[in-house]
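With one protein chain removed, the remaining protein chains of the complex are shown where they sit.
== chain A ==
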Amino acid sequence: MSKAFVPTAAKPGVITANDLREGHNVWMCEDGWTADPARATLFEDEAIADLALLKAVGQSNLVVGPYLVEARRGPNGPEPTHFREAFRQRGPSNYFHGIQTVKQAVTQTEASNV
């Protein structure tokens, strides 16, 4: 995670961090920060991403340790390319805890909306 990642149209990225007060993983989205990685903003341009990262760093009253990381465009939103990010987006493999519970809640809400 130490190498700075530079997003391009071919290799886009997302900005992710942890929620300061509670600790869970969050992703930068259009209206702030979300616990649903599928809603993350996908950055394809270095300058725009850098500016957004600066903004994220400035929001240290909300989040801890923001960083830019590679993601790919998926049918339902950005998807992880490295397994570390895949685990951050899912949660641990030994229990149904972490972001996977958020995703389940999102899916249930969507299902009840139709």
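Basically, contacts are C-beta pairs under 8 Å (C-beta built on N, C-alpha and C of every residue); 3 or more make two chains touch, one makes a residue touch a chain; residues count from 1.
We take it that contacts and distances are computed from a predicted model.
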Going by UniProt, what is the name of the one chain that was not included in the view, given "Succinate dehydrogenase subunit B", "Aldehyde oxidoreductase iron-sulfur-binding subunit PaoA", "ABC-type quaternary amine transporter" or "Nitrite/sulfite reductase"?
-> "Nitrite/sulfite reductase"
May I ask you to list the residues on chain A that touch the chain which is not drawn?
-> 18, 20-25, 60-61, 64-65, 81-84, 87-88, 91-95, 97-99
